[in-house]
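See below for the structure under consideration.
Missing here: one protein chain of the complex. Every other protein chain is in place.
Order of writing sets the chain letters: A and B. Residues in each chain are counted from 1.
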Amino acid sequence: MNTTSLETFSLLAPEIVLVIAALVAYLGGAFMGLRAGWLVAAAGIAASMLVARGQAADPAFSAGVSIDAFSTFIRWTVLSLGILLCLVQAGDLFASAVSRGPGLHRGGTCEEAGTFLLLLAGLSLVGVAGDLVVLFAGLELVSIPTYILLALKRTDARGQEAGLKYFFLSLVASAIFLYALASLYGIAGSTDMAAIAASLSADGAGRIAQAMLPLAIGMAIVGAAFRLAAVPMHFYAPDVYEGTSPGNAALLSTLPKVAGIVVLARLVAMVTPAAGPDLLWQILVVLAAVTMTVGNVMALWQSNIRRLLACSSIAHAGYLMVGVAAASAGAVSGGTHLFAAGGMSATLFYLATYAIATIGLFGAIAYLGHRWPEWTATSGPRPPREEISSVDDLDGLSGTNPVAAFAITVFLLSLAGIPPLPGFWGKLALALSALGVDGTAAIDSGSRRAWFVGVAVVLVLNAAIAAAYYLRLIAAMYFKTTKRGVQADGGLAAGVAMLACLVLVATVSIRPRGLLAAASRAGESLTPVTAPSAGASQSPDTLASR
Amino acid sequence: MNDLSPSTLLVLVPLLPLVAAVLTVVLGRTLGGRSFLPALAGIGGAFVVALMLLAGTAREAGLGSGDHDHAPRPVEMVTTLWQWAGVGDAQAAGDAGSSALSFSIPVALRLDPLTATLLVIITGVGLLVAIYSIGYMHGDPGEPRFFALVAAFVFSMSMLVAASNFLLVYVFWEAVGACSYLLIGFWFSKPEAAKAAKKAFLVNRVGDFGLAVATFLLWLTYGTLNFHDTSLADGTLVPGILGASRLADASAYVGGAVGTAICLLLLLAACGKSAQLPLHVWLPDAMEGPTPASSLIHAATMVTAGVYLVARTAPLFVACPGALTLVSIVGASTALVAALIGTVQNDLKRVLAYSTISQLGYMFVSLGTGSLLGFTAAIFHLVTHAFFKALLFMGAGSVMHAMGGVIDMRRFGGLRRIMPITASTFLIGALALAGVAPFAGFYSKDEILSSLHARGWADTHAEHHESAPGGDRAAGLNPFRFATISSEAPVATALDAINTPATFRLLFWMSLITAGLTAFYTFRAVFMTFTGPTRVPDEAGHHAHESPPSMTVPLVILAALSAVSGWWLFSTHSLASFLASTPSFTAPSVAATATPLAFHWDIAIQGTLAAAIGIVIAALGHLGRRSDGPQMERFLGPFETLFARRFFIDEIYSGFIVKPLELIATVAAFLDRHLIDGLVDGIARIPLGCGAVIRRAQSGLLQRYALAGVIGTLLIVLALVARAMGQ
Partner (left out) sequence: MNGFSPHAHLLLTIAAPLVGAVVAWLLGSRGLSAVRQSAAVSTVVTLALAAWLIVRYLAEPSTAAGLPFALQEVPWLTEGIFDVRFSLGLDGLSLWMFGLAALLSLTAVLVSWDAVQDRPVGFYVLLLVLETAMLGVFAARDVILFYVFFEFTLVPLFFLIGIWGHEERRKAAVKFFIYTLAGSVLTFLGLLTIVLWHAAHANVVTFDIEALADGMMIHPLPMTADGGWLQMIVFLALLAGFAVKVPIVPLHTWLPLAHVEAPTGGSVDLAGVLLKLGIYGFLRFSMPMLPEATAMAAPWLFALGVAGIIYGALVALVQTDLKRLIAYSSVSHMGYIVMGLFALTPVATEGANLQLVNHGLSSAGLFALVGMIYERFHTRNIASLGGIAAKAPWLAVFFMLFTFSSIGLPGLNGFVGEFMILLGSFQRAWDGVSIAWQSAYLVMALLAVAGVVLGAWYMLWATERVMFGGSREPPRAGHGHADSHAASGHGHDHGHPTPGDRCDLRWHEVAALLPLAVFVFWIGLAPGTFLAPAAPAVRKATSSSATAFAARMHDTAPTVARIDSR
């Protein structure tokens, strides 16, 4: 609190650069006829990265902003995903946009690019927020550009419906989350997260706190659940994904999830010590198990690719929560176990692997764009090409576009958790963290160990269920033949994004260590904030490696 | 040739045919019409070597010194080729209670009087069959295959009788079965041949089941599978199951439940290979194979493997009197049943097939007496039977050859004019089979009847030594843990109870009746085929004639042997006293039953009388008549159906074993597809079903989504509150 606002500005420099870039895009688009919006966005993100690189590595704290390994990880994740999403968005050319004529969509509009940059700035702000107000501001800075993007990108009825649905439900979630924040403030008398944590861990947590805390936690979880597309706020995802463009779907399935994880992580860091061992982790375990199951079983029925991937993204939200739950259990157990502290690291790692595969997948779909309907010269004029939307549209892709088919297959197998792809390493980390909770105790019914072993079992079985619909896509591409050619008329940028993700997937497969190390540092930096004693005696560092 | 050691010679016996078989396969195309050469040379060489071995063993056994009063001493020579497999210390880990069981299987060959005798028979008959086949198989496109298989068979059979280890016995037990399978199915394009081959293999497999389990039990009981004693690297002696050190110990063999079980399982194996009840059904069908193969495998050699096995394991059987008696009962029943079926067969080869089954039954009867006389008589009969049955089969083959493949006796007759050599040699064989003095069969059959008589009327003979079953805690045995049930096993006790003179009296009479029946069906076949007006089926064309010399020369040789071998071997007692030096027969329990060899006039007269009655009835029914008349049907009445349908045994198997199993299999296959796989698919449908329910919530209506979200929030909060209150 003693820092000057100038220092705060310097800490937030990357975000400020993003906002400036957004302004450049808006103004340039409106007044200077700047057309290549996504180029501006990419340049802005690159500039932001440069600025972020230049920042000191030491943890720093200033008025509502905390820079530590965790927030740095989030920031870099956001910026990297931003670059990839830029590519996808730039290549996201679809029927309704085409109707608006050429020139407008090539390279994207500057409004879109600027809005996207604001979104990134907000998300990055969420990552560095050390104060509830900053956190909420960041979240809204994520939400509002999202509404705009949804509305901008797709102007047909379905697109509008999707945008509206997202808008209203997001409002509900934000409202609920705001209640949670208010309750926390009411309990602790401060909006500073560290202060709240200190207040809660102090003995003086009074009766009001006892009564209010479950309310606050519950509503905060729901707020996060909307961003994650987790139960009970998952309903919008299939409708919205289906209604919007592949590029927006890529965005929706990744960036809000980052925000949701940050919220959950901060929540865990704040409240677990006070809430006692049984409050947070249990509800997270239940929500995780339900979410992954709901997502997967719904996905089994989907024939629309984007709807299917929406369900899949719900399921992955469930997986992500397993690590958070393990972390919340680990943070409070006083170091009787070795690995649960890795829960947060596992989640962050998994988030990254998930995002790479998902963006690659939507990138590929955006790149593929359209296909020709079945048509022979005798049956009249050639009907217009159709947007790739259903699983059948991918039939025989291995013959018509083998590179895209291969890339999609790799992404799907990674999401399914087939070794040695990134998704496997992610699930390995998650499973280890879950099994590590009380890792040597008996699996008595009702014990914490039983809950976490149970959720680990549900996780891996869900992975097997998920394989069913991922394989359906692969089977369509490889086992079927088609007479309908794929146009591959999406922007080349989306193809580049697909290939970039493929390279990333390969890199993480062969050398998962780099990403995991970063995620580990981030996760560890978060956990001891509120539980300095947890695991101190038996933190993983004390283990002699072989 | 004295520079060749006996062990080298012993290895040569199987090796030469093996090389011949491989050469025939490799050079088959090159040799063309001369593909018989390797087999002929290989088997011929093996025969010469076998004769040398026989001579050597006979010298070793002190034969010809004229000194029969000394108790015979065991003569054996074992040579180990290589270690087949071994499991270091095979005792169950952590099981300190059991002594070390070593699973160590050497490829070891042995030479003793029994082996030497059989080697000579196998290679000798094999050689004659090979010579005969030069003519018989001439021009068949599968000729190289045939000779390769015959050579392979001679190899396997020699190994079977020379193996000095139960596992090796099992190996070649199945190997001869495989050769038999391939030879029965030689003309594989004939569906009947293919079926018969499969049937033979499967029925034999049932017997092999017995041998396999017996082998397991032997290993567990005796701690080794070797026949011979072996010394380990550290100098300790592992007594072989039939090794000298165990044989010297009167109580070294287990009786009781375990011993009886082993013996019954060995008997099951023997029944399979030797076509004894109830596993005899494959042999008649096996006549689908080429006749020389039938002659060699399904008459002279392979089918006697069961006799060999029981003789080889004589000390084991003697320790279990109940099992031993069962051997006799099985043998006598088989002999009688097969003879009865044989009386109504119209297929010449099938008559001979049933006759083979019947004669093998004789050998079993004899083995079951458990006396040295019984064992040697069985082997004696084995030898003479090999001669005359091979002769008869080859004669039948000669007929078949001339008749264009027709073998139904009702379709030809009076062939003595067309094929005099075949007819006369066949007659000699028939006389030997019928047991007419002084042909070979008479003497061996007489000895068998004598051994039975000795058991049935023990008081009139020298007191029969009742061999005591070995104690359960006999020295050197693995302390097996079935002790609790083994001592008082009711089955074993019940079996032991039938080991009475009365049983053997019954068996004696059954055997005598069989002798009469044998004479009857043999001469029925002779009369139908060779006497009466000359008739030739159309298939033979107009050039039915005597077979070429390559076929008739073996006939003549075998006829000579059938004529004189019995008298010669009996009168000199050479075979009996030679065999007595076989280690298995020198076990105290066996050797003690030795009786002075004598000619029993009373039994000889009874046997001859039975044969004479049989021949006379056959003559009355068939001599000089057209052979396709309904004499048998009228004579036997309803029994004719029973006999002709082979006592419905095939139908019983089909109805009670094959069909039910197939039914179970069909049900299992149905359940597999619909229950088990259906269950799997059902489980796989659970997520799908859940999805169907859950996606209904996906109504697309915004207000419902919001409501659901709020309700979810309330539930979460309530749960947390409840949780917080609970603490």
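The definition used in the following text is that contacts are C-beta pairs under 8 Å (C-beta built on N, C-alpha and C of every residue); 3 or more make two chains touch, one makes a residue touch a chain.
Just so it is clear, the model here is predicted, and its values are computed rather than measured.
Undergrad: Considering the complete complex, identify which of A:S345, A:T482 or A:S525 is in touch with the unshown chain.
TA: Answer from the full complex: A:S345 touches the omitted chain.
Undergrad: Which listed residue (A:L79, A:A113 or A:L413) would be found touching the missing chain in the intact complex?
TA: A:L413
Undergrad: Identify the residue among B:A248, B:L661, B:A697 or B:M725 that touches the chain left out of the display.
TA: The missing chain is touched by B:L661.
Undergrad: Out of A:W281, A:F411 or A:F424, which residue would touch the omitted chain in the full complex?
TA: A:F424
Undergrad: Suppose we count only contacts with the excluded chain; which residues of subunit B make the list?
TA: 82-95, 97-98, 101, 103, 167, 170-175, 178, 182, 185, 188-191, 193-195, 197-198, 201-202, 205-206, 208-209, 212-213, 215-217, 219-220, 480-482, 484-485, 661-662, 664-666, 668-669, 672, 676-677, 680, 684
Undergrad: Extract the touching residues of subunit A with respect to the undisplayed chain.
TA: Output for subunit A: 336-339, 342, 345, 413, 418-420, 424-425, 428-429, 431-432, 435-436, 438-444, 453, 456-457, 460-461, 463-464, 467-468, 471-472, 474-475, 478-480, 512-513, 516-517, 520, 524, 540, 543-546.
Keep in mind that, in the parts below, only the chains that are shown with their structure count from here on.
Undergrad: Averaging over Cα atoms per chain, report the distance between subunit A and subunit B in Å.
TA: Distance between chain centres, rounded to whole Å: 77 Å.
Undergrad: Per the contact definition, I'd like the list of subunit A residues that touch subunit B in the complex.
TA: Touch residues, subunit A against subunit B: 164-165, 168-169, 172-173, 176, 210, 213-215, 217-219, 221-222, 226, 231-233, 235-236, 238-239, 275-276, 278-279, 282-283, 286-287, 293-294, 296-301, 465, 468.
Undergrad: For subunit B, which residues count as touching subunit A in their complex?
TA: Checking each residue of subunit B against subunit A gives 684, 687-688, 690-692, 694-695, 697-698, 700, 702, 704-706, 708-713, 715-717, 719-721, 723-724, 727.
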